[in-house]
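Sharing a structure with you now.
The complex appears here without one of its protein chains, the remainder shown in place.
Right, chain A next:
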Amino acid sequence: MADVYILGIDMTRFGRYPDRTFAQLGGEAALMALDDCGLGARDVQIMYCGTVFGAYEMTGQAIMREIGQTGIPVTNIVNACASGASAFREAWLAVKSGVYNVALAVGVEKTPRGMLGGGAETGIPLEGLFGSASMPAVFAESGTEHAAKYGTTFAQFAKVSVKNHHHSTMNPKSFYQMETPLEQVMGAEMIAYPNTKLMCSVNVDGAAAAVLVSERKARELGLSRAIRVRASALQSDPWNPSNPMMPDVNTVTRLAAKSAYEQAGIGPEDVSLVELHDCFATAELLHYENLGLCGEGQAGEFIDAGETTLGGKVPVNVSGGLLSKGHPLGATGIANMYEVSLHLRGEAGARQVEGAKIGLTHVVGLGTASAVHVLEKA
């Protein structure tokens, strides 16, 4: 089957937009992505919208009311923090199948303040009685599981935040732009050991969008800035004896990575940069191993050696990541692809990964979904 290309892609700056609606934010990103490739709403044949907190509001159709109600099929996708990447994948499938030539994928979120997580409680509150269902604690537990196996330290987890906050000082679309030395990260308010406040992703609002086109359409419009989608993988969590008490973000990521590497016909050693799901600093280290960037149990040494910092062997989250750029749940997946596309096009400015040829994006939606995409300059 012919390849699918990203022809236009963009994102709003991530931040706090209390006076703007889901549709306004998503619509802005959609128009930016269309402008990026010189197309208009009338060229779009099918649209998918990924959002979590806007899922009950028919946000995709509301975005079309902002940018042009052309009557095309619109589907809203909710898949926790994998919602944006899942919407992108549906758009990819629509074009890959040959049914459509131009598809639009939008990820948008207005994220509530405070700690996410928990669930419906009946009778009495269960939080603090049966441990914690808060996201900082849940991902802290994934980290201490790794620490119990391999001796990973608090300082090694904290270095993830030092690195990602450093990267975001070079990203004007990031929510934070500030250096956070190791002592500051480790000394920040402890939320759920080993995650301090600076090791938790920021709840922000924002949107990202991509225009996907068929190979025929890409050749017709020009390939000079096109990005080839080499792989699109989405998996759900397989059986694990600790489920569902402990969500397994590892196995699902490994399944998605394996599928993506096979589709692309490449290995981790071929990847120039990675945008992965650093919802908490503890999570990033696990995914170095899950994505095959380093060997089993070596994630701690890998960050100690600076291999994932800009200039290292495989820079990870040069955008600042979810920790610093921010994590508007439904927008995150496509924002990751925007970052990788910038580097593949050589348009990433001060944080440009030199000679970037192939980039990988990864998200995890707890409950649990994982999406991995491999992108390459056309």
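Keep in mind that, in the parts below, a contact is a pair of C-beta atoms (placed from the backbone, for glycine too) under 8 Å apart; a residue touches a chain by one contact, two chains touch by 3 or more; residues count from 1.
Heads up, the rule we're going with is that contacts and distances are computed from a predicted model.
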Quiz item: Hey, which one's the missing chain according to UniProt: "HypC/HybG/HupF family hydrogenase formation chaperone", "Segregation and condensation protein A", "Probable tRNA sulfurtransferase" or "Putative nucleic-acid-binding protein containing a Zn-ribbon"?
Solution: "Putative nucleic-acid-binding protein containing a Zn-ribbon"
Quiz prompt | Contact with the hidden chain (one of A:160, A:191, A:294 or A:353) | solution = A:191
Exercise. Can you work out which residue in A:62, A:103 or A:147 touches the chain that's missing from view?
Key: A:147
Quiz item: With respect to the chain omitted from the figure, which of A:93, A:115, A:223 or A:266 is a touching residue?
Solution: A:115
Quiz item: Please identify, in ascending order, the residues of chain A that touch the omitted chain?
Solution: 114-115, 118, 123-132, 134, 136-138, 140-142, 144-145, 147-148, 154, 189-195, 239, 241-243, 245-246
